[in-house]
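Please read the structure below before turning to the comments.
All protein chains but one are shown in place.
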Amino acid sequence: MHESGEHVTCREVVELASDYLERALPADEATLFEQHLNFCDGCLWYLEQIRATVETVGRIREEDVPPETRDKLLTAFRDWKRS
Amino acid sequence: MTRAAAHERRATAEELELLGLLRAGDERAFEELVTEYYGTMIAVALTYVRTRAVAEEVVQEAWLGVLKGLDRFEGRSSLKTWVLRILVNIAKTRGTREARSVPFASLAPEGDEPAVDPERFRGPGDGFPGHWRSYPANWHALPEDVVHGQETLRVALRAIERLPPAQRTVIVMRDIQGCEPEEVCEVLEVSEGNQRVLLHRARSRVRQALEEHLDA
Partner (left out) sequence: MIAYKFLRSDGSGVFTGFAWPLPDGSPGAWVDAAVDPCRSGVHACRLRDLPLWAGRALYEAELAGDIVEDRTKVIASRGRLLRRVDAWDDALRAEYTRMCADRAHELALGASPPLAAWDAVVEPSIPEGPALLGFVAARIADERFGAEAYHAERARQTAWLVERLGLEAA
């Protein structure tokens, strides 16, 4: 996917950022990715933005079960217990 | 299934204990499980059906299916995966009836979807092709309460709601509910690679929404 085996471009780096955080990049790609981050502040900040995105999404509160659903399911559970 | 068998997860000791409580009719254990899985179940249901109301019905129907099968569950998969698989089957049936069946293959990421607008990178005729024209902002330089504020959270939530269904399901499962990648693959029947692409695209789109909000 790279124009060269020696380096990756910023345009390529943004496509690898999530996989890098997932630790899912093959070792040679991870090396090129880190070499690029070592000289490119733009991509360093981009990676931090993806990290911040994951953190922000992680702070979204899990949804509450609506009371009607809860009641219906508990009734079903009691019926199931009796059967 | 596309994933490697080695990734199959069996029910954990904790899950088997919970299973025992459910079979013994422990209402509290049941309620806790309903609460814990609710967000994931709604998100997964919405992969296959169009409306929130139908997704809600699918979740309820899935729990009835779980109760029916509880005595036969052997713990060969994790409890969560088993519950979600029941849900997916019901959701698919409902989706077909709604004429919005999402066939197996279409959960795979489609086409080309750049994480960042290609215009933001220098073109082949420029010096340093592929390099940023101008750098994205350093969010660490923003005041804490902007990045961590309620408004930013709302922007993220709205961006997730607007995602294509498969991307939305994967980001909800992974980054909100904290599911393992393997669980996503098993439940949605997507390969590990496709799971990562869907997550990558979802995160990229949410990042873009946050950037538009924070740069404004």
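For reference, chains read A and B in written order, and residue numbers begin at 1 within each chain.
The rule is simple: a contact is a pair of C-beta atoms (placed from the backbone, for glycine too) under 8 Å apart; a residue touches a chain by one contact, two chains touch by 3 or more.
Computed from a prediction, not measured in an experiment: that's the story for all the values here.
Contact between chain A and the unshown chain involves residues 4-7, 23, 25, 27-28, 30-31, 34-35, 37-41.
Not every partner is drawn; the one left out touches chain B at residues 125-128, 131.
As a working rule, only the chains that are shown with their structure count from here on.
Centres computed as Cα averages put chain A at a distance of 10 Å from chain B. Chain A makes touch with chain B in their complex at residues 3, 9-12, 14-15, 17-19, 22, 24, 40-43, 45-46, 48-50, 52-54, 56-60, 62-66, 69-70, 72-74, 76-78, 80-81. Residue ranges of chain B in contact with chain A, taken from their complex: 25, 27, 30-31, 34-35, 38-39, 42, 56, 59-60, 63-64, 67-68, 70, 114-116, 118, 121, 129-132, 135-140, 147-148, 152-153, 156-157, 160, 171, 175-178, 181, 196, 199-200, 203-204, 206-207, 210-211.
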